[in-house]
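To keep things clear, I will list the structure first and then write my remarks on it.
Omission of a single protein chain aside, the complex is shown with its protein chains in their original locations.
Read from first to last, the chains carry the letters A, B and C; within each, the first residue is number 1.
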């Protein structure tokens, strides 16, 4: 099937009329002429419906706290504001593959235990001391920690602290929907019985180690055994990286979060990494087929996405659509967290990037 | 995020009003309350928009031949009728991941050389002697051959024979669109210069062998080096398989087409296989998350997909949506060809099937 | 640990004496001074004990037929003459990783069914109509066929034909011995009950296909499902390859035998391929860390291995040790079969080759 730079010979008027008659007759049989839509189906370059956008943290937080006053966690089941891409109205999606939401959990609230085929990450924006439990092991949250709740793992949340906690929910909902592979179920009790002491996943898988047992070992280990990546760890590593290399001209200093049992992306459908741009650093323009959600952890600067430029302050959230020409600029040292669908594109042999 | 069996406490009327006010104010900021849509986002089981459907070959062929009279190959660029799923109007898709079309190439017609990131297969329904050339190596078609034109490989077609040729085009267009990873280009000349004698791909990769050269070998070999799977080969294998085992109770005798350099699916986004159901054999009910397009090569019978039952005659085409309960019945020996998105679901750790 | 170009400072005489005293005292404790042996332990380049050698087929055949007169199959269990590398006396090895033997099976003889952790191949040198059965599926031999009996698969042989059959046995015996991983057992009955019709492995796995069943498929398939590579197939492919490319300057035209479910070597410890050198073609000099056994299928020429040059006639057998500089010359079209330990070296990240 071709792209359509080439000009086809024009149709004669009567030919057009006869074709329309044919189309009319075929329509009830669910048959359509490719030649009328070919140019839209096979394009030179990605033609995404998603557009760039930014959400200022302060705005979103204000609405979220108001929702906290208006509706209880029990009523809301999840008190989350969806960040919806302006180009994807009604799809509850921030990109065609990714979902983003900002969740508020007030002191004393809990979210009942369940599991689903969607892969999820939460990146903590505010507050300490709440937890996510994965298959009964709690991970206690500190600001800017990354916590995973992978595909089909039981999880529940709670906030035993005295302060509200707000996190960024990142999921692959649109991907799973596009694949018609949604499954979900409840545990039937509010929380999973404790299976391991808090922190076991990091002790067992977070330091270049893995448990070994006699006989056939591999089976016992979940596909994504490490699910808590604390800010204290990744920020120290990112600073060390920045001290040991020149920044990449297109992305600055960057560290990808790994599944330590494969060396690959943290989850089968979501990649995640952090970046550090030194004060005054400006990247060159880059495009890639992945779509990405960014949030600012520290610093100030701006980002140009296609024709739009957005100023950046801590906790602001930005979405970069596929193939959008993107340039980052750091006024002060700028630290970013991002999650994308890159791993999906790589597994399907579709990932491309273009660095100017 | 939960499924929604559980009943949340009801909202008070004034509460509802205040929420509506909040929603109004948030909308311009592209913020939406998850709790209003949660049940639609995270479901117990796949909720595909696709529906089962059947296209009788005779009908489609009739319209296709009329199109052949009405529009030239040059005008049409590709003379193809799209089989569009009745549940996906306007999407030019037979399932949310797959495209299907029936293409007519009249004697003497050619299709100019191009390449794209969509992976394509063609399954020959009628006629002998046309060819597809992949990177300049021709594969001459016989009825019921499978020919691949993988992602980003140059390909052109021609029909030097005296009879019209009709094939089933199977592509991953909706998948590539959902991933915003469409790229395409023209060669700029009608056909690719001949690179290898016809049949080289089968000689070099189709018999449990691969070329070896001194130094680092792997690089030179394309990702899908084998692209022609003749009917004479696969049907002999399928008959031999049927003679050597009891049929699988859910799918009968089945042989998957392989990429011989990986042992995996024929292409990164499309799986394909053939089936043989002995005369009188009826399968048990099976569901899987993959979506599948079937065509009948030989025999008669019927298939029940969800609540619909379709009688089957040679060359009829049927689509089975994700998770649809499916049961096949063979009146006479029934041979089927099918292509699906299973490989995508497996790579993303989402594939499931349920066998009753 | 270093290599030893560098000169260490010399030892004083009294120092030497005191060291000798220390060595004496340590010896009963199984402690030895590294510095006395370092230069032998860590060398610049491979220092193999194996040497190049050739066995003229006629000679070996003569002895083998005499053995046939002198000892029965039942008495011999296997009537095989081991080709032992002159550099490895008493090791029953043709290279430090590989075994080679020439086996004679007379009309009516059988070899009882057993299995072992050694991987074996047999390359048929003479005679048609004998068989090897693997897990109860017979492969009927024709001259120059390749037949595998992989690690831990039940196998038995028989010669129902009226002519003696002679094949080259290629095994990894020295590798398995070096790894202390030898296991073997008898079936307890002369032959395995027939499991599949002869040729099933080729029908199911030899044509770019693999059987598919509902539910979790992969488990049922043996690790090396394809075990018969007929001469008729590989020679046609090799001729086609030779017609479609320029010969590689170091190895000519070459086709590796594949495991079609992985795209890798035919067995986990043995790689095998065939080569064709056009009449008059002479290769450049090449070295590699693999050790290799070659036999001539067709043609005449010679091979220079290090300082030795051997003339080549049909069915002659030659061994090329690791890192030996090798150059091949074809007087007439020269076709070769070879098996090596390359796959082992690649898996352990040790494989190297040097092409002049």
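Here, contacts are C-beta pairs under 8 Å (C-beta built on N, C-alpha and C of every residue); 3 or more make two chains touch, one makes a residue touch a chain.
Please read these numbers as outputs of a predicted model, since none were measured by experiment.
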| item | value |
| --- | --- |
| Interface partners of the hidden chain - shown chains only, full complex considered | A, C |
| Touching the absent chain when the full complex is considered, from A:97, A:286 or A:329 | A:286 |
| Full-complex contact with the absent chain, from A:99, A:154, A:234 or A:281 | A:234 |
| Footprint left on subunit C by the chain that the document does not show | 1-6, 8-9, 11, 15, 18-19, 22, 25-26, 29-35, 37-38, 41-48, 50, 53, 55, 59-60, 63, 66-67, 70-72, 74-86, 92, 96-97, 99, 101, 111-112, 114, 116-118, 120, 151, 169, 171, 173, 175-186, 223, 268-269, 289, 291, 321-323, 341, 344-345, 347-352 |
| Chain not shown, touching residues in subunit A | 196-197, 199-200, 203-215, 226, 229, 233-234, 236-237, 240-241, 243-245, 248-251, 254-263, 273, 286, 353, 355 |
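Keep in mind that, in the parts below, only the chains that are shown with their structure count from here on.
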| item | value |
| --- | --- |
| For subunit B paired with subunit C, centre-to-centre distance based on mean C-alpha positions, whole Å | 42 |
